[in-house]
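A single protein chain has been omitted from the complex, and every remaining protein chain is retained in its original position.
Order of writing sets the chain letters: A, B and C. Residues in each chain are counted from 1.
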Amino acid sequence: MMDKLMIVEDSLENVDGGFAFLGRLPYYRGLGLSMIEDIQITIDGEVIPRENVRFTVRGKTYTLDEMETVYDDRWNFGEKALITALKPGGLAAGPHKLEMAVRNRVSYLPFVPTTKCVKDLALAA
Amino acid sequence: MMDKLMIVEDSLENVDGGFAFLGRLPYYRGLGLSMIEDIQITIDGEVIPRENVRFTVRGKTYTLDEMETVYDDRWNFGEKALITALKPGGLAAGPHKLEMAVRNRVSYLPFVPTTKCVKDLALAA
Amino acid sequence: MTSQIKRGVSLYSFQNETFQGKMTLEDCIRTCAELGARGIEVIGEQTFWGWPEVGVNQADIDNWHKLIKQYDCVPVSHDYMLDYKRYKGRPMPFEEQVASVRKDIDFGAALGMPFIRSLVSIAPEVLIAAAPYAEEKGIKLLTEVHAPLHFDHPWIIRMAEMFQKSGSPALGFLPDMGMFLDKFPPVWRAKFERMGVPVHIADYIVKAYEDRVLSEYVILEVQNMGGVGPAIAMAETLRHNAAFEPKRMLDYMPMIHNIHGKFYEMTADYVEPSIPYDKIVAVLSQGGYDGYICSEYEGNRWIEDAEEPDSVEQVRRQQVMLARLLGEPETPALKAAA
Partner (left out) sequence: MTSQIKRGVSLYSFQNETFQGKMTLEDCIRTCAELGARGIEVIGEQTFWGWPEVGVNQADIDNWHKLIKQYDCVPVSHDYMLDYKRYKGRPMPFEEQVASVRKDIDFGAALGMPFIRSLVSIAPEVLIAAAPYAEEKGIKLLTEVHAPLHFDHPWIIRMAEMFQKSGSPALGFLPDMGMFLDKFPPVWRAKFERMGVPVHIADYIVKAYEDRVLSEYVILEVQNMGGVGPAIAMAETLRHNAAFEPKRMLDYMPMIHNIHGKFYEMTADYVEPSIPYDKIVAVLSQGGYDGYICSEYEGNRWIEDAEEPDSVEQVRRQQVMLARLLGEPETPALKAAA
């Protein structure tokens, strides 16, 4: 659910050391960070290594490994997190294909769901 | 069920054009021949091609392809069928590893079961 | 007080022995008779070679009647299969299915059976179309309600509604007591352990089954415990088995005419560890059931990899348990071998 809404339109930008965009949890509620098992970013077919992904909400930034033991912070329902991919030089201006896949550990589900969103976004020159 | 009893002990023999043994259907009932989807014979690791397998009950011999449209004959419960593998020269005297796998189309089962039996048999010199 | 419920045996119980030719039909019937289990149920094509594709020799049918008479037994049910997947890649046409059921009605009648058993996957439309012929022949068509189905499953509810709407007295049910699986059967567990399931995973599954945990959760948990192959298979048995409620039979008592006394193991002290026969007999008595409970031993397939099943002893023990639960004054016993 909300698959199409995971990547926020027009949010792709270059940042210091890589690129970033706003992402939302594809879920009808929020989730404590320790239950976000993975956020996989793929840009133009290239997978960003897990250790190069950063997650930022309300001014706090985490690596994915750090998030696994964060029990006092959340990704709220519909909250726009800043997802950063460390990639020296960032992206060239123009169109890019951005993919975001989130894997969650949901207590009541008898499986581990992964939800994916693919968007063609333009990076302003 | 009856897996261990599929291949009849001491029944391996050389015949004209190959070898043969007695086999039973691993099932609590019999089955019309059109529902025997496959009988796969493996001897010492070598799979006998489907077209080289013959099935004989009560004096009638069928290829596996023929059996698929045989609606007036059966492999009865516990009945010892003669299973022949065409293999020029047959087998050398001595010990052999014989494997028999039967795949059935069973009306009430929501899957297609295959049952296998492996036996070390000796061929008298 | 002695119950109205009568004891019988499905010869399915002796399959390992009859498959190997260790017991003849006469051995089976004599065994049942000695145990006072006078009702005899057969899977037609297990007991009678040739049925249905080739046909059965009249001599074999005559022999059946001779044995039934000789041992003072009673024909109860011919369990037929209806192989509607006979033709590769296409289902058997409806009319041919109905004709096939009519053939089994004839065969059941030839054996003197009041009932023939239909598998639950046979469409109710086919049974309803065959019902008038069954009525004519004095036979009832009993659909076996068997796990994973049960009397509160929509398929059975729909079938019951259709049977009732048809108005035919020839349509009914034959519940298989395996659907009341209260505990995970020890013989299942033992086999899965022989296949390599670690003890702690087997412990977890057995406990989860007792706690009635939804099968999908158990499967995921076993994966999380590192379970593979046989451990997953052991957990997956929970998908198709459940501790359904014996009392749900009460809603359908007028349609229930025979019972499969399914069991996986009878211990030396006459207990089926996984199926609550005390509750089952109480419910059947409450519902006024006066037909047969036919022993249906199915532990054979769970132990045969490790030991030769002793089906006669297993059936004897179940018959002792049933006789006690039914309040019979005598304990069933086999005659000492000559």
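The criterion applied here is as follows: a residue touches a chain if its C-beta (ideal position, glycine included) is under 8 Å from a C-beta of that chain, and two chains touch if they have at least 3 such contacts.
On a predicted model such as this, the values are computed, not experimentally measured, just so you know.
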item: Chains in view touching the one left out; value: A, B, C
item: Hidden partner chain, touching residue among C:132, C:148 or C:327; value: C:148
item: Selected from C:121, C:166, C:223 or C:285 as touching the chain missing from the view; value: C:121
item: Touch list for subunit A against the chain that is not drawn; value: 1-5, 24, 28-35, 37, 68-69, 71-74, 76-79, 105-108
item: Touch residues of subunit B, complete complex, unshown partner; value: 110-111
item: Those residues of subunit C which, in the complete complex, touch the missing chain; value: 120-121, 148-149, 152-155, 157-158, 211-214, 216-217, 242-245, 248
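The working rule: only the chains that are shown with their structure count from here on.
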item: Whole-Å gap separating subunit A and subunit B, where each centre is the average of the chain's CA atoms; value: 57
item: Where subunit A touches two or more other chains at once, by residue number; value: none
